[in-house]
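Note that this complex is displayed minus one protein chain, with the remaining chains in position.
Chain nomenclature is as follows: A, B and C, assigned in order of appearance, with residue numbering initiated at 1 for each chain independently.
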Amino acid sequence: MSHEQIQSCIEECLRCVQACNHCFDACLQEEHVAMMRECIRLDRECADLCAFAAQAMSLNSSYAKELCRLCADVCEACGNECKKHEHDHCQRCAEACFICAMACRAVAA
Amino acid sequence: MSHEQIQSCIEECLRCVQACNHCFDACLQEEHVAMMRECIRLDRECADLCAFAAQAMSLNSSYAKELCRLCADVCEACGNECKKHEHDHCQRCAEACFICAMACRAVAA
Amino acid sequence: MSHEQIQSCIEECLRCVQACNHCFDACLQEEHVAMMRECIRLDRECADLCAFAAQAMSLNSSYAKELCRLCADVCEACGNECKKHEHDHCQRCAEACFICAMACRAVAA
Partner (left out) sequence: MSHEQIQSCIEECLRCVQACNHCFDACLQEEHVAMMRECIRLDRECADLCAFAAQAMSLNSSYAKELCRLCADVCEACGNECKKHEHDHCQRCAEACFICAMACRAVAA
């Protein structure tokens, strides 16, 4: 696995953290918040795991690959939930999640 | 500041993390989730800051006192919000927050 | 998996965080710090992953089991390194790591 691949994955993870955190904050302000329950929950889980995986990669941890595999699963779950909702913040979050999932799969491979 | 005071504060922070995380999870499942928006937001902020402060104390960090001061503020804000709601998880979370705030004030003093 | 099993695993993870953070701090103050390199590195990785797994469990996350499996691996690696060193903080850390690894395996099963 190349240094560039890891650096790119760190950057996608960090973009995904920001998209998920913004989506979490915005979902809590939506009028129909009851529809956003699962989005809120997954935004948090995804942001936290992406942030953790980015730290592990930048620390050159032996467990970075396994964290990236798990991170890809959470990103896909979060992206699948987000893309069901029409809000801009959800659509942008879904996009960030799917890009991050691909970058994590490449590192985990 | 005594070792016992710090150890006690670490333990209250970790109890508060668990109470806030449980309250977050339970609030998202409440029928009237729209009333719980602020509780959900503060549960997350409080859990994350208590966890961070506990790590700083167990690492003997020079910044532990300042983190505890901030942590006490967040615990009080979260406790004040939680105590408005009748749910058991909110009442128990409020109690954990106020106890943690006192322990953090003692360390920050 | 029972609620008691999860609660017990959360508690062992949090004990392990504290033991690893104390060992990290103490290793950095040892005279022969060059011998402690791997211990310092693993103490940090183990503390961070145990703290993360405890948060996931208290949030009732769908990914808690997979995090516990990975956490058990890191705890065993850290425990095996720590037990090589005679320092009290290393011996106590190794013990906390092995107990935590068992609790994590039970949750991951």
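FYI, a residue touches a chain if its C-beta (ideal position, glycine included) is under 8 Å from a C-beta of that chain, and two chains touch if they have at least 3 such contacts.
No experiment lies behind these values; they were computed from the predicted model shown.
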Options B:C9, B:C27 or B:L59, residue touching the unrepresented chain: B:L59
Absent chain, residues of chain C that touch it: 25, 28-29, 33-34, 37, 40-41, 44
Contact set of chain A toward the excluded chain (per top definition): 10, 14, 17-18, 21-22, 24-25, 47, 51, 54-55, 58-60
Residue numbers in chain B that touch the chain omitted from display: 44-45, 48-49, 52, 55-56, 59, 61-63, 66-67, 70, 73-74, 77
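The criterion applied here is as follows: only the chains that are shown with their structure count from here on.
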Chain centre separation (chain A, chain B; CA means) in Å: 26
Touching two or more other chains - residues of chain A: 44
